[in-house]
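Structure incoming, see below.
A single protein chain has been omitted; all remaining protein chains appear in their positions.
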Amino acid sequence: MTLKIERVKGDPVALDGDRAVAEAMRQMNPDVVAAYPITPQTEIVQRFSEFVANGDVDTEFVPVESEHAAMSVCIGASAAGGRTQTATAGAGLAFMWEVLWVASGTRLPIVMHVVNRSLSAPLNILCDHSDSMGARDAGWIQLYGENVQEAYDNAIQTVRIAEHPDVMLPTLHALDGFIVGHNVERLELLPDEAVREFIGTYKPEHSLLDVDHPVTYGPNDYHDYFFEHKRQQAAAMEKALEIVPVIGEEYGELSGRYYGLMEEYKLDDAHFATVALGSTAGTTKVVVDELRDQGIKAGLLKLRCFRPFPAAAVAAALGNKKAIAVLDRSVSFGAQGNPLFLEVCTALLTHGFAPKVVNYVFGLGGRDTRPAQIHQVYRDLMDIESRGLVGPTLRYLGVRE
Amino acid sequence: MAINLKQMSAEQDLLAPGHRACAGCPETIIVRQVLHAIEDPVVVATPTGCLEIVSSPYPYTSWRVPWIHSAFENAASTIAGVETMYRSLVKQGKMEDRGIKFIAFAGDGATYDIGLQFLSGALERGHKFLYVCLNNEAYMNTGIQRSSATPLGTWTTTSPVGAVMPGKKENRKDITAIIAAHNIPYVAQAAPHAWRDLMTKAQKAVAADGPSFINVLAPCPRGWRFPPEESIAISRLAVETCVWSLYEVIDGEWRLSHRPSSKKPIADWLKSQGRFQHLLRPGNEHLVDTLQQAVDREWAKLLERCKVAAS
Partner (left out) sequence: MELKGWKEIPIGGLILDAGNSEEYETGSWRSSRPIIDMDRCSHCMICWVFCPDSAVLVEDGKVIGIDLAHCKGCGICAQECSRRAISMVEESLAEAEV
């Protein structure tokens, strides 16, 4: 299908990630938003509440009494056939855990903006990916953004991805708490009309409010049908792998910023590659540039779409590298590697590659990860390559011993 | 709408037969009565529990109205979400105002315990929905475990009668008073034997300008241990012994719906169900006295609230 989309000129502004997301929400004008405040997402709900109070949106905002209620209200609202969004972080996402599965099992195209925050205990309000990683099996599509522009752009695209008739899965996009959420950056906003046209109108197939055609949502399955319902979900996730880049391409035509499943930064001829999600990918780009200036063939695979995991594309991009470092901003205690590492390794192995790969846990609980540390990662990779020895697979970057 | 059984019997039941409720289950009786009483189109939410399980075993559904189940604790939030979307879509002109009413049918487990936060939040926010608690005084669907609605001294599988403990040690929660304290326009207690009272209350509830709540006693043949044909008779006996009272709280004003002409003793209630059998053993008279005193106390308090003379 050839798209005839006219490029629009964006409006350059300076906003922090939370406010940029709130702005995207204003432009998307969802029918219902139910959300509970939690640092570092609070600015999203506060800013959005201002839009509601000023009549800038038609949204019915439900100031729920907990995050579990937020997702539960979203489930009811989405089943009632309208656009529904929420936002959360850390423990808030954890509190919704049970109903995340209900949302995806019921195939409701709910959109959630997650401002990545660690999970207690000990209590920590700062950035890491343990919240969204903890929910990686919940059947939600997961996109990760590097900076404020990406947070804004991802927010808008999630609606189209979730609602695609071949997908119909709840979708979240994540932005790093504080680092992107509270950090003011320059970005370009699309005009309101462009966003409205891009997301179009939602036409639900089976609404609870269609009293003339009563439907039953959420029956109880037994051993005879549950497996089939889950198989359908798996198929939808597979389909999403095709749809995410299609929507990203369309968005690119509109905005000039093209999105796919990942971004390959100086990766093609690289010998040493890092795989990362979120803002640390930005830090890594700086390091890659510095190393290239020194004649070192460094590269970065910035993953955007974590669920579904683009195994074939990742394997193709990394298969021929001499040494690879996968950076995980969360821990899967007791596993031999952390979520992103396990996905990357499996992708490589199942596509016939076996390069040297190591896993770095970094940045837990808001621990700052600076260029110097990323430089260390590349030195480690070069060392691995020169000695022909991987050494320890699981490493911790930036922890005090 | 006048409550006329002949007229109502001409309309199709909105809960279809073929559901898997136990023979004699009062929950489906209550649902039938409520849905017949309400003229407007409805959307129903039910949390996990007996009603949900029996009415929707895939690929069958007994619901002839739009219906949603999402989880155990969140029927109030789920229906609040549907109600909110309705308001949003109607306000934006995206759909016609069909005068739809939103109803949750939830067990005592989902209401008194695991779902109390969710119900409280939805009531505080003022969503326009009717929440009907089907109170069978225990977690029946999982096999008769105690809830905070279970009365003092009752046998359940998690408050069994053993060598050192005589059934549930705690008094039941007065959930209806807790709900009334949310200052919502309409709160009531009802019972399925008093069908006209229940139907009238359902109509008043959905006409209220805000959230409404009706706590309905649902005598469970399996869990309370009585023969299935007695479900309605047990409901009647509950009211005659003042173990369950019928009343309304309308805009904060407490109104007694029914006063038994002669209050039967608690022993009559205890004799009628196997779950209380242990209390009638010799040596347990003090427990029966405690229970009688508890009933008398609650009844006296209710009369006071309703500004009805004690004698």
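Structural remarks
We call the chains A and B, going by the order they appear; numbering starts again at 1 in every chain.
Keep this in mind: a residue touches a chain if its C-beta (ideal position, glycine included) is under 8 Å from a C-beta of that chain, and two chains touch if they have at least 3 such contacts.
Quick caveat: nothing in here was measured; it's all calculated off a predicted structure.
Although it is left out of the displayed model, the omitted chain contacts the following shown chains in the full complex: A, B. For the chain missing from the display, the contacting residue among A:Ala155, A:Met168 or A:Leu241 is A:Met168, taking the whole complex into account. Although one chain is not drawn, the whole complex shows that of B:Pro26, B:Gly81 or B:Gly109 it is B:Pro26 that touches it.
The residue from B:Ala177, B:Ala233 or B:Ala267 that touches the chain not shown here is B:Ala233. The omitted chain makes contact with chain A at the following residues, 105-108, 168, 206, 213-219, 221, 224-225, 227-229, 231-232, 235-236. Residues 5-6, 8-10, 13, 15-21, 23-29, 32-33, 55-56, 58-65, 192, 195, 227-233 are the ones on chain B that touch the missing chain.
The rule we apply is simple: only the chains that are shown with their structure count from here on.
Of all the residues in chain A, the ones that touch chain B in their complex are 31-32, 34, 58-60, 62-66, 68-69, 72-82, 84, 98-99, 102, 106, 208-211, 214-222, 225.
Contact residues on chain B toward chain A in their complex (touch as defined above): 41-43, 45, 52-53, 56-61, 63-71, 73-74, 77-89, 91-92, 94-95, 98, 100, 117-118, 120-122, 124-125.
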